[in-house]
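Every protein chain except one is present and positioned as in the full complex.
A, B and C are the chain letters, set down in written order, and residue numbers restart from 1 in every chain.
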Amino acid sequence: MPSETVTLSGHIIDNLTLPNVLDEVVNGGFKYRLIDLNLGVRHDDTSTARIEVTTGTEEEMTHLLDQLRAHGANPETVEDARLIEADMDGALPPGFYSSTNLETDVRIDGKWLRVTHPEMDCGIVVEEDRARTVAMGEITKGMKVVMSGLGIRALPIERTRGEDRGAFEFMSSDLSSEKPKGLLLDQVADQMRAVKAEGKRILWVVGPALVHTGTAPDISALIRAGYVDALFAGNGVAAHDVESNIYGTSLGVHLDRGTPAEHGHEHHIRAVNEVRRHGSFKAAIDAGVFKDGIVYHLIKHEREYLFGGSVRDDGPMPETVTDMMEVQRRLRDIIWGHDGTDLVGCCIVVGTMLHGIATGNCLPASVPLVCVDINQATVTKLMDRGSWQSIGIITDLSLFVRALVERLAPGELDRIG
Amino acid sequence: MPSETVTLSGHIIDNLTLPNVLDEVVNGGFKYRLIDLNLGVRHDDTSTARIEVTTGTEEEMTHLLDQLRAHGANPETVEDARLIEADMDGALPPGFYSSTNLETDVRIDGKWLRVTHPEMDCGIVVEEDRARTVAMGEITKGMKVVMSGLGIRALPIERTRGEDRGAFEFMSSDLSSEKPKGLLLDQVADQMRAVKAEGKRILWVVGPALVHTGTAPDISALIRAGYVDALFAGNGVAAHDVESNIYGTSLGVHLDRGTPAEHGHEHHIRAVNEVRRHGSFKAAIDAGVFKDGIVYHLIKHEREYLFGGSVRDDGPMPETVTDMMEVQRRLRDIIWGHDGTDLVGCCIVVGTMLHGIATGNCLPASVPLVCVDINQATVTKLMDRGSWQSIGIITDLSLFVRALVERLAPGELDRIG
Amino acid sequence: MPSETVTLSGHIIDNLTLPNVLDEVVNGGFKYRLIDLNLGVRHDDTSTARIEVTTGTEEEMTHLLDQLRAHGANPETVEDARLIEADMDGALPPGFYSSTNLETDVRIDGKWLRVTHPEMDCGIVVEEDRARTVAMGEITKGMKVVMSGLGIRALPIERTRGEDRGAFEFMSSDLSSEKPKGLLLDQVADQMRAVKAEGKRILWVVGPALVHTGTAPDISALIRAGYVDALFAGNGVAAHDVESNIYGTSLGVHLDRGTPAEHGHEHHIRAVNEVRRHGSFKAAIDAGVFKDGIVYHLIKHEREYLFGGSVRDDGPMPETVTDMMEVQRRLRDIIWGHDGTDLVGCCIVVGTMLHGIATGNCLPASVPLVCVDINQATVTKLMDRGSWQSIGIITDLSLFVRALVERLAPGELDRIG
Partner (left out) sequence: MPSETVTLSGHIIDNLTLPNVLDEVVNGGFKYRLIDLNLGVRHDDTSTARIEVTTGTEEEMTHLLDQLRAHGANPETVEDARLIEADMDGALPPGFYSSTNLETDVRIDGKWLRVTHPEMDCGIVVEEDRARTVAMGEITKGMKVVMSGLGIRALPIERTRGEDRGAFEFMSSDLSSEKPKGLLLDQVADQMRAVKAEGKRILWVVGPALVHTGTAPDISALIRAGYVDALFAGNGVAAHDVESNIYGTSLGVHLDRGTPAEHGHEHHIRAVNEVRRHGSFKAAIDAGVFKDGIVYHLIKHEREYLFGGSVRDDGPMPETVTDMMEVQRRLRDIIWGHDGTDLVGCCIVVGTMLHGIATGNCLPASVPLVCVDINQATVTKLMDRGSWQSIGIITDLSLFVRALVERLAPGELDRIG
């Protein structure tokens, strides 16, 4: 029966690395033997463990190593990663290594190469002395793909604790609407300031409730104040935003009075039609079609934006990308910057499960993610894929964004009323 | 087959009175004939209708008239109300008239008496030339109880519209978290200011999430600013509030750090025990046990309060009323003022279904009710018993109360941080 | 000031048509005068009304008529509809008439033409003696488009009541999880049987929770029993379904044990990759890749299916349509049948807001829609666009589908365990 020895080090008890690794082995029906355990005597000490794992077949071992690697337990045996050429476009060879969102090295010709653009559920392709993730649909015949097995190591993010806890640490354990909200808001605002201080970008991923709740002026304020570097949303956000700036309504409700608009549902479709007639947001703005709002400010302040189509769209807006594979490509570009090295510093997901999960799927584990929704089930789903740095906040997105403006851009409050 | 003619007047089409009345008749399996319909030609005109309804039996007619009366359709036949003496304590005679929360008159000896303290689901008792509602459990043998049938008329609240709409009109149609929130907050703040300007009292009904979310300082600010005249809550609110002012925790979470407290769950039980040892909130405050918070401010500013016990309580706190019938009695006292004529001007329910429904059950229809919760199902249930003046808001209660402080007591913001 | 007289007939009080029409006029800030009101004296009688409405401008009148028309109040003035040629591809001329989902006639050369494929928020295009809805994105230059104004009439669906109520009538008033569930299930099952008895098709629109909850065998049973003629879903449903039939897991949980699978998240991506390697579901089934499940049964029993891509997809599956405009086109084909005349008889939406709303947008008002979700907010949103025949059920989709199998296909129960 095949065995392999894996090693772990760090705060392996506090971080639950050791329990999780043992869990994986036992849950899989396999055996382990603790060969060596050097547990830190005090809280600051790091610990190390060596564990021999035994499976029934080589294939099980290959899979088990993949699992343990995701917890940062890497095999001792050092070999080059196995590469196989893709035999067709758009699909990986059987036995491919399915990537995690952790920093990862693959060993090629005796050297460990760092994989660029860590993203979960991709293949890893090696080209000369570079390794990178490639999504299944982007694979082309002949690419050299890393196979499951040895020669791969993952570097988990250390979960800090005690004094050293990261900004979002305290809430990650459980989700509830009954948390100290002012405190949470302070933490998110601090995180955003810190990201900007480091010269990194903030990516917002937002849903249409932002517009329905009258929160577009607040987002616009944050755009002006420099806290929105890029925005990813569905077509509906653009459509409702433009509608509200032409007609004062969102889905047929007057945003300044709360009353239903006469012929309100039409406004939505007419707003989309009007922008289509101009061919682009820029052309419509230049023609004076709308003069305020999220789209207006994104364009005026030259922020990056991506509107993805969905099956329920009217229109859609002329710049909405309707092919889902193309949306994913452009989203990766936004996340990594167009030269591929300007990774966003944090990501704020507000009021959207669909686009939030899409973004979470593409983000490396190192990027802090803030997920805000009034519905606990939505936040739970978004957090399922989160990393240690992520935080879910069950709250009213409208009051949440206003409270961010109060903290980050108080000078804008007079303007937005 | 018995028939009776009922009359309606007012904006009977706009207010849906006429459709609702016809609905009741048809749903009950009975027949109607529109005898007379004088529909206002223009929007401002009032309309009148006379409808003959026919049932199979006298008993059905009695019940149908009760139903139609709740919509403001009163029978033309004028007779005295039938009175029967209660034959036992604590229960009404069979056939009793079950009250609505509308203004109601009963006809005794040829004269219409206005029923004091309209409250739903009570009996109406006549004493000399006075009529008042009496809850089933408060009935004593010998009281003269109004029976279902003729001699009773209800006066529905006119639902205004167009320019004349009341503060909360616009939202009453449907509940959603996706409403213009700033606007809603402005309306609630305006309503509260108007109530105070009229010299009336504001009753708050609150749940423990107020304390867990760190919102007690905001409520305290509203107490100081004069916007909380009375507060009704469960024992848990008092217990968590005092806990947080002794230990800085609420249910074992540090409110100023968000981290779990060492031996935190104990704090709750120790806080309750300590106040019990002093015998009252006042005595505990005088002894310096706690120096801030909702309970502290209620007592210091001599606001009225009522903490009702529940089956899940620890302790409870010494002033918590553990008998539910006694809680209802005291709640009615708060609602109507201790001389019975100082009806509260509005009621704000925040984060509690149990106490909110209890209050809604006792309130007359004329008192505006604002129901705030993050859970749509909770707000829906609270609104089921609401009147035209009521509004349900699906939002985060912590950010909601903070936004009220910003509107009503901005001078307090520095103090509460 | 322009005035126009509109007429209504039917159960205009019971159905709230008259109050709604008056509401629209007053809410828009306009005036009305009731010229004629012939109210049915008894419940069975139909009523008619003639109302003169006056607006400030011709443009307001045009829009007001559009609004009233959606309630079935059509202008008396009979003129031909105004047609304008589309001046560009992919956008409608300004002033276009935005369609409702009601049966609609347009008057061309003195004759009323019935508009085929009623769908909301489309343009209406006239070609020779035919009129049809065309989505904005499908407009091509030169099409003759109906403008807002006269010459259009909508035919609302009569809301039946009393004895004659439709299957789903009783619940439409309010949404709550606290409804008699057995009764609701009986009604849905009766509706489905009736649709099949009429020779019509049943369209299912489903979300991935169907697979996660272990409900795929129940849907498969309904496919075999003939109660699923077409199925529309996202890529995730196909991916999870195939995963569960290759590996026994769904999103990494063993469906037969409930425990997390060893290397479970990989299963999902490997299942997608494997089907991609075969190029189609059929090819993968022929190769023995999977032998059971929703996809398997759809193909084996030659039911129609459409899997739409979304921005969060892995892969996607080879037959998933990734362009959203193409998904909408194919969805319309499914709804109307491929010759355009075989309209589906009812539509069951289970556990998906995105695809449910997409379908609701395309459906004519006459098709009964059943929306099932455990989340009240989801059902509320789906029902916002519903018609009288629609019903929202807040329940557990897994137990709901099983209960349908018990009612519709009890013979399958042994097989699915």
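In this section, contacts are C-beta pairs under 8 Å (C-beta built on N, C-alpha and C of every residue); 3 or more make two chains touch, one makes a residue touch a chain.
Being a predicted model, the structure only gives us computed values, none of them experimental.
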| item | value |
| --- | --- |
| Among the chains presented, those that the missing one touches | A, B, C |
| Residue among B:Ser3, B:Asn27, B:Thr57 or B:Thr140 touching the omitted chain | B:Asn27 |
| Identified contact with the non-displayed chain, of C:Thr213, C:Thr322 or C:Thr380 | C:Thr213 |
| Omitted-chain contact residue, chosen from B:Arg114, B:Arg277 or B:Arg415 | B:Arg277 |
| Residue of B:Asp313, B:Asp396 or B:Glu412 in touch with the missing chain, whole complex considered | B:Asp313 |
| Chain B residues touching the omitted chain (full complex) | 24, 27-29, 63-64, 66-67, 88, 90-92, 94, 96, 98, 120-121, 136-137, 259-260, 262-263, 265-266, 268-270, 272-274, 276-277, 308-316, 322-325, 327-328, 331, 354-355, 357-358, 361, 375, 377 |
| Residues in chain C touching the chain absent from view | 170-171, 177-184, 187, 209, 212-215, 253, 255-259, 374, 394-396, 398-400, 402-403, 417 |
| Chain A residues touching the omitted chain (full complex) | 13-14, 16, 18-19, 22-23, 25-27, 31-34, 37, 39-43, 161-162, 174-177, 376-377, 380 |
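Going forward, only the chains that are shown with their structure count from here on.
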| item | value |
| --- | --- |
| Reference chain B; chain at largest CA-centroid distance | A |
| Centroid spacing, where centroids are CA-atom means, of chain A and chain C in whole angstrom | 32 |
| Whole-Å separation of chain centres (CA-atom averages), chain A against chain B | 45 |
| Interchain centroid distance [CA atoms averaged], chain B/chain C, Å | 39 |
| Chain A residues counted as touching two or more neighbouring chains | 259 |
